[in-house]
Structure formats: structure tokens, C-alpha cells
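Selected chains only, in their assembly positions.
Here the chain labels run A, B, C and D in written order, and each chain numbers its own residues starting at 1.
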Amino acid sequence: MHASTARLSLARQHAITGWLLVLPAVALLAAFTHYPALATLWHSFFSTPKGSRPARFVGLENYALMADDPVFWQSLWNNLWFALGTIPTSVGLALAMALWVNGKLSGRGLLRMAYFTPTVLPMVAVANIWLFFYTPQYGLIAQVTGLFGLPSVNWLGSRETALPALMLVTIWKEAGFFMIFYLAALQGIPPTLREAAMLEGASRGQYFRRVLWPLLMPTTLFVLINALINAFRLVDHVVVMTRGGPDNASTLLLFYIYQVGFAFWDTAYAATLTVVLLAVLAATAWIKFNWLDRRTHYQ
Amino acid sequence: MSSIVLDSLEKRYGDHLAISGIDIVVEAGTFTVLLGPSGCGKSTTLRMIAGLDTPTAGTVVIGGRDVTQLPPSQRRISMVFQSYALFPHLSVRENILFGLKVRREPARDHAARLQRVAQLLGLDALLDRKPSQLSGGQQQRVALGRAVISEAPVCLMDEPLSNLDAQLRHDMRREIRALQRQLGITMVYVTHDQTEAMSMADKVVLLNGGRIEQHDTPDALYARPASEFAARFIGTPPMNVLTLETLHGVPVLAGSHGPALRGAGAGAQKLGVRPEHMRLDITGRWRARVASVEYFGADSIVACDLGAAGIAAVRVPGASPCRAGEIVHLEWDAAHQHFFGASGRALPSSPSPLLEP
Amino acid sequence: QKAPVEVEFYYPVAVGGPITKVIDDMAAAFHKENPDVVVKPVYAGSYQDSIAKALTAHKGGKPPQLAVLLSTDMFTLIDEEAIVPIDAVAKSADDQKWLGGFYDAFMQNSRSGGHTWGVPFQRSTIVMYYNKDLFREAGLDPDKAPATWTELVEAAKKLTKRDANGQVTQWGIEIPSGGAFAYWLFQALTTPHGEILMNEAGNEVYLDKPGVVEAVQYWRDLAAKHKVMPEGTIDWGTTPKDFLERKAAIVWTTTGNLTNIRSNAKFPFGVAPMPASKRGGSPTGGGNFYVFKNATPEQQAAAVRFAKWATTPERAAEWSIATGYVAVTPAAWETERMKTYAKDVPAAVVARDQLAVSVAEFSTHENQRVTKLLNDNLQAALTGAKTPAQAMADAQREADRILRAYR
Amino acid sequence: MNRALDTLAAWLLGLLWIAPLAYAAWAAFHPPAYATRFDLFAPLTLANFAQAWASAPFAQYFVNTFTLVTMVLVAQFVLATLAAYAFARFTFPGRDLLFMLVLLQLMVMPDVLIVENYRSMSALGIRDTVFAVGLPYFASAFGIFLLRQTFKTVPRELEEAARMEGASALQVLMKVYVPLAKPMYVAYGLVSVSHHWNNFLWPLIITNSVESRPLTVGLQVFSSTDQGIDWSIITAATLISAAPLLVAFLLFQRQFVQSFMRAGIR
């Protein structure tokens, strides 16, 4: 056998196996994600078909429209604040929770359960419950603050507090979710490393910063990207709790898209907004991914 | 300076007793080697001293302070793990400096100390590599470096040289010993290499099945093994232990017709003689058949079949002219005889004049 | 024998109780009487979910044949060419008579361009619920609800209670303004103030009229000036609870809430029509039957038959009693069951009586988009971000831009 | 000291986190009058559950949901495992591009795709089936991404050892990677099940009959806000539908704290 042809065939064999392994997943993804997503992109260059009025090619008109749409800009800004407000906190809390319930804390089975409940509860139901928490005067928060003689706040009804109130719900919903992944990842870290660090006189904080945190980077990367995407994807609670109000103070981009698409039935404009959202997400996620993945230690 | 006192230490894993009844005093600034067969509890003992595991019974006292309940980080101990336990995400440099950094030791010393340790261990060129890019021996040296640089008053090493070649190991041995002396470190050291144990130790603790078999100086361990186990464990090849029987009231090698063995105390069941203390001698009093010959460069080991008494290995210098199947005669000095009773304990009546002043 | 015609029927659930069961029973009963038709009821979620589901199915090529959707969805459905006019299917004299038998107030959202597109089914108006105990405590006559805007403010002032720290413990009035319904409640202010917000063709709106701005100002003043209503927006969903918890003495909400409040109120309460400014009145609300274009003529005919059957006086009465909605024909109120019910629950009559002065619910082409901008601007005014005049001017301008295409 | 502080913080957070569930339990087991008032002596009742249970064919919905999540879970495990393995440990042309395409799915909002996917399901003739509810989710970018990360942290040596023993690529996957990633599988499984257990919009739109609809559609009957919120009923229904998940979590949570990668400790 000729060495170079053999070398080629080994590489090819490897490649073929690789392709075969990803094929089923990629085919399904293509069918149910990429094809519809492409169709969406395509539609963004057309007008919305209405009944017998067919779609006609309008080029970038939808994009121009969007640039002039104050609600779009407001929702984009809201979303950025929302992302900034939720991502670091929920990821940080998730990690803290994972460390707590992974350690020798008393009653950690129960705690694990407590942290995980947000993931189990359906968002619609949860949003309704939070609605009660936020209700002025007799809502749970009002009842508690009332005990201390503090004024009752119209959390969801004021422009200043509506978005932060939604952020809190999101953090609550996400932290436990991400905790699960941190918890699982912690299991893969050999305990000797902790022992070695402790012997070297490392405090728990130092062990965390210098050993655990870098070793958890793959998980953090995963969680960060998901948190980022979720910041733009979770809207169920907006629907139930504020419908974007008051006066768009809590409108998030996807909620707006949802309204444009499923309430206004302006599918072309919804597609346009979606393309922008996709682009923003893809760009940040890709940069983040490439940047972090290269710096991530995978043993 | 820190002495180490282990008082009736015990560790159970479920219903498996890994170690028990371990009483050891390691004096400050001395070098103690833990020796024993695989699985006898050496690493477990080290881990108890380090505080990585809590003993199920007993206490650990370091420098006069009962540290049994103290976390490892408060014991001021450095340790080389048998499995290295290198931080996979840190470079060699960062691995070695890890302790200095977390203990916030003055940063200006780091470079100099690192440089010294790296040079000592031949790691200069590898400082920027990750552990996964190192060979086994290089990884082990990094583990060693991490322990050495800390200059902690107590240092535990678990087979720190097992993956190094003879020469490097030889150098390391000397360096470690020098460092330990110079800094007055109290060292507990696990090794399988007897040369290492013999040449480095102030005291050797021989473990067997989780218990102490003998705790002595290397010389004494070699010259006066307290039991058949100790006798067989020390020496390469190990001491020959031959079965005795009583012929007309005098002890002789089993299956032989004499001569009577001088110095055998009452109840002697076994005779031990080290291979290096036996010689092939045409005038030798014991007749044997050569079973095999192994050549080791500097010397050869001739295995001689003594029939019912067993097989005795004889070390002869250089290449041996013997061939398997040949008949030879063996001889040894009475001074080198060790007698063991039925329980395997050494019988006191066998002095070793050669080693006595 | 021919196979029975199948009619897929999407319906929303907007009120509590085992509605799905009631509908299923209706379909079964219908089939018993009309063996050649099988109506397959499909629960389609809330009003929002239902229109989403129906239009998705329409765009995906497999729409239902019949659906109950908000009356305000009419223009959207027409624009999407999803539905056919009922009168194109129901052409017989009897059918004509049937279509003429509904309260006219309900028909206002069901007609456009000279055609009838929807059949009123679960319809409502806004009514005022008030706590008689609190009225008594405040020294008001519990049997006389405030009937004018001025009376309302007066009463609300008396009904608003503060503790030692100046914290409000009980609000005089709550008019929900959060979520999707702000515009609807707003109509309960503009209608009595003599303003109509849109034309029948649904392609013009009149939001910047001085009267409309005054209505906004009045709403805003309740919180900002008179301090009898909470600042900020008030959630639609929690308003009934506020009332039940005695945190609000007066609330405005749909008559569809009557059953809920009746069964949970621990105090005597009254129901009253919208207080008048220049006149009385409220918008209507709720859902109509629509027949889908994609269906075969037989299915369309069968669908209309079912709608007709479901709105016969007996059925309409039954449905009204089960849900709290207003029975949709005067004839229904003449049935024995309805008469007994009206006697037992006089509050139920208030909504019906209000129909006389009621107007169509705000609905235009691009309905959701226009209502959203109206809602947004109302909320902006209510939270003090814009002056009422500013807010309504903005709303008018935006709406004009959107509706230009439909003129 | 430090530890006590930790424990305190952990429990405080835990209390906060469980508050909604605790509230749900409170409201569900008490008459509506006590839904927003906390009175130690409030009477207990099961009426809310009875009422919720009667409002929808929950038994059938449970079966449907159970079938759905099982189907989705199995498909996701299989497909994501294969793909993640390829992405983690194979080099083939186009790999990075493909992986980016996979990541794209994470970002594409499923809601946006509803109309197109509805069309596809109609074309396939599987509208109104449990299968159609699950199908678009079979290939999960989330799972692929997650497992890829996990597989990448498995020491290569273990794969090498298995290969030396003659294991094929598939055997290496099944006997080395999958068992070592077990905690991640448990995590991913819980999350996937929770997600599909609670997914609403797509099932609502693609299904029409009781035979194919999942639990959430039944649950949604109560969460419409048109009539104001009846917390008692909503919470009762929520508890009914979430109970199996909560129990499953209680059973599986231990799996997280069993260590699988502790070779060569000393």
C-alpha cells in the first residue's frame, strides 16, 4: 500500500465517520430550523401577503421601516439592559448554588430541590404566581414590606420597576436551571486537585478562583451562551405579567416580534426583526464562543 | 520545627480496615520512609498526616499540636501525590508557583525560587507547557517541584521518583536529602525502591496489611529483621528463608542430613540468609543444584535448589560460570544466620556480630 | 347514506369553569339533533392563542371551518381572507331573520362593508362593581352607585382610606390599564363622554379629538389629581382580586366576571352601568362565530347551522347562565330560564340594559397594531410620561400612518 | 464560622427560590378566600384540585405528555450523543461550519418557525399527533452543545485505552464517553423533560384532539387572564401537572453528587 494514499484514506475514513455521526441531527435541524429560518430571511425582503394580495419584493424597505420604528429601538435597548441585568447574576447565583449543594451542607437534597423548582414549574403558572408576589397592597412583597411600614410599590405598573421586576423573575427561573449544569460539571473535577490546593494552603476562595473556575470554564461557556440567548428568548413571563407595558417599558425584542408576528400578522416585518435578532445573537454568541472556547481548558 | 506523632491511628473504608494501630513518632527534622507491599496503607497514612482524610480513630499531632481535626491548609505541609495531582489548566510554572501565590509569599522571591527548583528538576525548558504536554517523568518532577518550592516544615512524598530513570533518581535522591537536611524539614517518604529507603532514611517504618511490622533504622532493618516478613521484604533479591527440621535433636535444613546449624535458638523453624551472604564454595557444606542463573551486569544471581529446604539465591560478582543443572556447594557464616519461630517473629538468639561494633 | 359533514370548531376559553365540557356537550347535543353534521370542538387557548392558532392553520393551509374569536378580530380575518361573510352562506329568509335577531350593539362589530361577518356568541360589556359595605362605611348610599363622572370622583374620594403614615389601605376606584385591554376600558370613558373612536369601515380613528383627550385627562386625574386610584398601570388580571380583597371599593371590568365575583365576594356588592359624562355607555366585548373560507360549501352551511343552533334563545340563555356572558338576543331574555335567572341575579341584567347605549368595541384594520399603539399611549399618559394631549396626538398620527393603506 | 454563614446564605436563597412553589401549595390547598391571605388556621381543602381535574381530561393529557417527553428524550439523547461525539473528537471538513449552524438553532426562536413547521407537518400528514409535537425538537442544539463540552473534558487517555482494547468508535462512545458524562445526561434529561413537559404554544397549534394534546394545554385553561386570575385553581392545576417532575427530580438529584471521575486519587 502506498503510504500517502493510505494516509488520505485514514483521514477520509475519520471524516466519513464524523459526517455520519452528525448527519441525522443536522438533517433534522436543517428541516425544522434552517429551512424555516431561511424562509424567514427570504420573507424579510418582501411585503406581508394579505389574503389575495400576494407578497411583493420590497428590498430593504422593511429594514428601513424598522430603523424608524421607535418600539423596535426601545425593545432592543430594553433587551440589552435585560441581558446585562440577568446574565451575570443568574450565572453567578447558579454557580454559588451548585457549590453549595455539591458540598457537605446540611439538607442539601432539599436545597437542590428548592433551587431546581423554577425549572420544573411551567412558566405561565409561575408568571401568574409572580404576578401575585408583585401585586401592590396585598401581594406577597407588599405584605412583607408592609410589616416594615414601607410603602407599597406598583412594581409592574410603573415604568421604572416593570423591567427590573421581570428581570428578577428571569434570574429566579434561570439560576436553578444553570445550577444543574454546574452541578453535573463539578462531578468531573478530580478531588485530588482540591486536596493539592488545600495542602498548598489555598483558601476556599483561592481554590475556587485558581482551580475550580478555570476548570468549570467549558460549563460557564455553555451557560453564558445559553443565558445570552435566553435573555432574548424568554418572553412567556412578559406575556402574562406586563404585555410589554406600561408603554413598552418592559417590551423585549422577542415579545415585540411575537406581537408583530402573531398579533399584527405582519409576517414580513416580524421576519425582518427576527433577522436582526438572529444577527445580533449569532454575532455575540459566535464571538463569545470563539473567544472563550479557545481560552477554555478541556483537559 | 515539627515532629509528627501518630497515635493509634486507624482508617476504615466501609468494613475494610485500611490501617489500624499505627503509632509512629517522627522526630522533627528527620527523614522517615514508609515501606511496605502494595496496598499496605502507606498512602492512607500519608493522607491522614496531611489531613486529607479523617482517621476513624486515633490522633495526629504535628509540632506538639493535635491537628486531627485541622484542615490540610492549616497544617503547613507540602506533599507529592502518588498520582501527581497537577492542575491541568496551569502551566508548569504556575503549577510550581501555585502555593507561593495562594499563600501570598513575597512575589519578589518567586522568580529566584522557581529558577532554582526548575533547574534542580531539569524543568527549565518546560516552564510554559501544560501538564498534558509532558512526559510521565516530567509530570512527576513538576509535582516534586511544587512540594519542594514551598519549604514547608513538614513534607510528605508518595513515590516521588517512581517514574524517573536511574540517574535522575539518583540525583534527586541526593538533592532531596540535602534540602531536607539543610532546611530541617520533617520528611515522611513513601517508596518502593529499597536503595532509596536505605540510603535516604533516618528511620524506616515497614507496614504490612495496615499494621506496623517494624520501625527501625535502615541498618537495623537490614541486619536484624524483626520477622520473616521484614527479612523477606528487604533486600534484592530478598533474604533466602529455608525450612528447618530437627534431626536427632539438632536443627538442620529440611531434607538434609546436616550439618547442624549453629546458633539456632529453641523453636527455630526457618533459617534466613541473605543472597549476598552466601557463596559458592567447593568446600561448602551444603550441596545444591543450580536451578537458574540470572545475570545483572555487576553481578549474577544463582538460584540453588536445596531440596525440601527450599531454593536459595546466591549473589556472585560478575558473570557466573555456573550453568543450570550443575551441582554446587554453598557456604555462609553463622554470623549471617537469622532464625524465625513458628509465628514468623525473629528469635533473639541470632546475633549479627559482623554489624556489631 | 352519506357520511356526515365534519366541522372543525376552534373555541377559546376566557372564563373560569368547565367550559370545554359545556362546549363538548353542545356539540354532542347538536349532533343528536343533526346527525348529518359532526362538530369537532377544539379548545384553542385564550383569545390570543386562538387567533394565533386559527391564522397559523389558515396560513398553513388547514384552517378550521368554524371558530369563535374576538369580535375585534373581524378586520384581521377579512384582510387575511380567512373568512366568508355569514350572509353569503345564510341566505334564506329564516336565516335573515335569525341574523336580524341579535342586539344591535353586538352587531356593530359583526358587520362591515354591508356584510355580516360574525355571529355574536360570547359577548359582554363593561360594568362597574362596587362594595356595598365600604359604601356604607364611607357614608354613601349602598343602593345608589355613582352615576356621573363627578359623582364617581366624589364617591371615590370618600372610599379612599389612608393609614397613619399616609399609606393608602383602600383605593376608591380601579380601572385596569395594564396588558391588552386598556383601550377597551378607555372606551368606557370615551363613550359616556360622547366620543366614538373609529368608523364602521375600520379605516379611520378619531383619537386626538378634544373630548377624547378630556377622557384621558379624567382617567389620569383619578390617580394624579384626586389620588383615588393607584399610580401607574393597573393589571387587568388582578383587579377582581383587589376588589374581593377590599383593596378597591369600585372596579370596572367585564360582566363576564360576574360569576367569579358573585361566588367569591364575602360582602354584598352592587353592579352598575358606566357613569355618564355627557351620556351613558360602554363598548361591547367578547367573541363571535366566524366561518372560514377554505371550507367546502357543505361545511360552511353546516357551520352556519351550528352557529344558528347555538344562538337559539334556549341555547343562548343556557350559555349566558353558564358563563356570565350577556345572552345575545332579546328573545333569549324572554325564555323562562333566563327570566328566573334575571330575577335571581339582578346584576346580570345591568350589562344587558347597558347595551342600549353601547358602542362597538374599538376595532380597525391592522387591529392589534392600532390597539397596541393606543394602549401604549394611554399607558404613557397614565404613567405621566406624556400629557394626555401629546399621547393622543401621537396615537392619532401613528394610527393614520397605518390605516392609510385601507382607505 | 464561614461554613455557618454559607449555610445561612444557601438556605435564605433556597427559601426565596422555593417561595413560588410554597405559595402554590398554600393557595392550592386552601379555599380561594385564603389565596392571598396567610392565616395559620385557614381551612384545608382539596376542592381546587377537584375543580381543576374536572376541567380537562388530565388523565389522557398525562399519557400524551408522558409519551411526548419520553419520545423526545430518547431521540434527543441518541441524536445529540452521536453529533456531540463527532463535534468533540472527530475532525472532518466543514465541522466548524456545521457546528455554527447547530448553534444557530439555539438562537432561532421556535415561535418564529411555527408557521413553516405547521406547513411541513401538514405536508407530512402528521398534524395533530404526538409525534408531530416532538419531531421538531428531536435534534437539539442545546444537547449537542452541552454534550460536546462534556465529552471534551473526558481524558483522552481513556478513549485511547478503549481503542487499544479494540473498541470501535461506537463502542468507545457507549462505553467510555456516555458513562462518564452520566451526570450531564441526568442534568440534560431533567431539563429536557421539564421543557417539553411545559412547552405550550407549538403543541397548542399543531394538535387539535384530546388524544394528542399535552398537559400544558389543559393547564392553560386556567391561565387566561381575561377573567382575572383565580390563583387557587391555577396553582392546583400547576401542582397536578408539575408533581411528576418534582418527584422525578427528587429521585434523580442524587445522581448529581455521585462521582464518576475519581480514578487515580492518591
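In the analysis below, a contact is a pair of C-beta atoms (placed from the backbone, for glycine too) under 8 Å apart; a residue touches a chain by one contact, two chains touch by 3 or more.
Every value quoted in this text rests on a predicted model; they were computed, and no experiment measured them.
> Jot down the chain formula for the full complex, using the labels you see.
Chain copy numbers for the entire complex: A x1, B x2, C x1, D x1.
Please note the rule applied: only the chains that are shown with their structure count from here on.
> Subunit A to subunit C: how many Å between their CA centres?
36
> For subunit B and subunit C, let me know how many angstrom lie between their CA-based centres, rounded off.
The mean C-alpha positions of subunit B and subunit C differ by 91 Å.
> Can you check how far apart subunit B and subunit D are, centre to centre, with Cα atoms defining each centre and the answer in Å?
Each chain reduced to its C-alpha mean, subunit B and subunit D end up 56 Å apart.
> Which subunit B residues sit where two or more other chains touch them?
Within subunit B, residues 81, 83 contact more than one other chain.
> At which residue positions does subunit D touch at least two other chains?
35-37, 115, 220, 223, 225, 229, 231, 264-266
> Using the touch definition from the top, list the residues of subunit A that touch subunit C in their complex.
By the definition above, subunit A touches subunit C via 50-52, 71, 128, 131-132, 135-138, 149, 151-152, 154, 156-159, 242-243, 245-249, 259-260, 262-266.
> Give every residue of subunit B touching subunit A within the complex, in rising order.
Going through subunit B, the ones touching subunit A are 50, 52, 71-73, 76-79, 81, 83, 85-90, 98-99, 101-103, 132, 146, 150.
> Which positions of subunit C touch subunit D when the two form their complex?
8, 12-21, 40, 42-47, 49, 52-53, 56-57, 59-62, 179, 236-241, 245, 253-254, 256-257, 260, 264, 266
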